[in-house]
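As you look at this complex, bear in mind that one protein chain is not there, while each of the others sits in place.
Just so it is clear, A, B and C label the chains in written order, and each chain counts residues from 1 on its own.
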Amino acid sequence: MMDKESLAASRFKCSVRERALFEAGIKMGTIYHQFVGTPVNLEGVETLELAMEKSICAQPYIESASIHIDRNVFGKSSDTYSYFSLTGEKIDAIIKVKMDNIIVTAEMRYDPEIGYPLMFVSEVSEL
Amino acid sequence: MMDKESLAASRFKCSVRERALFEAGIKMGTIYHQFVGTPVNLEGVETLELAMEKSICAQPYIESASIHIDRNVFGKSSDTYSYFSLTGEKIDAIIKVKMDNIIVTAEMRYDPEIGYPLMFVSEVSEL
Amino acid sequence: MMDKESLAASRFKCSVRERALFEAGIKMGTIYHQFVGTPVNLEGVETLELAMEKSICAQPYIESASIHIDRNVFGKSSDTYSYFSLTGEKIDAIIKVKMDNIIVTAEMRYDPEIGYPLMFVSEVSEL
Partner (left out) sequence: MMDKESLAASRFKCSVRERALFEAGIKMGTIYHQFVGTPVNLEGVETLELAMEKSICAQPYIESASIHIDRNVFGKSSDTYSYFSLTGEKIDAIIKVKMDNIIVTAEMRYDPEIGYPLMFVSEVSEL
């Protein structure tokens, strides 16, 4: 009987290297679309970053995830309506996906030249 | 010049007590619809609970939030595909909203008789 | 045997009027936290508004929901990176919740004076 990982692999019509790229993309979409909108203030931002990292690391084939949320969004004022609802522009993420001997590094961060929170592949390496 | 809280209050056509109920409902909708779908495993569940509590506590007029995610969803097996995607059924939440001298306690939890993760008001008290 | 609605009602420690306020708050939290982050362009905005309305109308005790997304977010340029990721500031929503003879009208819209997408109760009426 095949294990779940072998079964999953059998569904893919591409190379392991290509699949690692696909898996990296899934993680990027997850970071953005699961967490954008989350209420966050200065008091909770570090815990949210950690929870996002651990959440992404629960997904298959992830090697590491590092998430940083821009603290500049939290104004100086401290009234009731001064918290922030997380946007993609304020997320800085670096993740590594590992499948067999392939490691894909993907990043998401606001790109001021493009004016867009770009998700991109910054490295593909073979061990 | 009015502060933000007074401005916000001026938009409401109901009593403070009624508004506290409305605010409690918002928090319940937030817990469910922001976080359902989040990947989580045994390693990350405590941090996710804490991040959810802090997130809800960033919203206006919240006094406290306590979130518990059912650990039974994490199977014994530890393969790549054995993490869990958070569902409303597995969330147990108690929050308190305070406006002036009114405290509303609202809860969310799977109700086995109804077969539904019910959000309900368990207490309204005046200080 | 009690039906689900009676069972649910038995969990509430508040009046029907107060519960209607709470239910209206849940719907507001749902609109915001389920849909903020959704990719949308001019081609899809009307369908997204309709889908959001129908989604909210699937929830208990809703009488009507009207959602409008600000078209000004769609720039004139039509390149690949010119779509929009839905934010709370661009949503204008009016919903009505009905429980017994109580109708609660709640609204969400960016309030320029407060600088915040405010959710508020604009009317509570008894039939």
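Operating definition for what follows: a contact is a pair of C-beta atoms (placed from the backbone, for glycine too) under 8 Å apart; a residue touches a chain by one contact, two chains touch by 3 or more.
Everything numeric here is computed off the predicted structure, so don't read it as measured data.
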For chain C, residues in touch with the removed chain: 3-5, 8, 30, 34, 37-41, 43-44, 47-48, 50-52, 54-61, 79-84
Hidden partner interface residues of chain B, rising order: 32-33, 36-37, 81, 85, 87-88, 114-116
Where the missing chain touches chain A, by residue: 4, 7-8, 11-14, 17-19, 21-30, 32-34, 106, 111, 113-116, 118-124
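Here, only the chains that are shown with their structure count from here on.
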Label of the chain whose CA centroid is most distant from the centroid of chain A: C
Self-contact between copies chain A and chain B, residue sets same or different by half: same
For chain B paired with chain C, centre-to-centre distance based on mean C-alpha positions, whole Å: 17
Geometric centre distance via CA averages, chain C-chain A, whole Å: 28
Where chain A and chain B are represented by their mean Cα positions, the distance between them in whole Å: 24
Residues of chain A touching at least two other chains: 37, 81
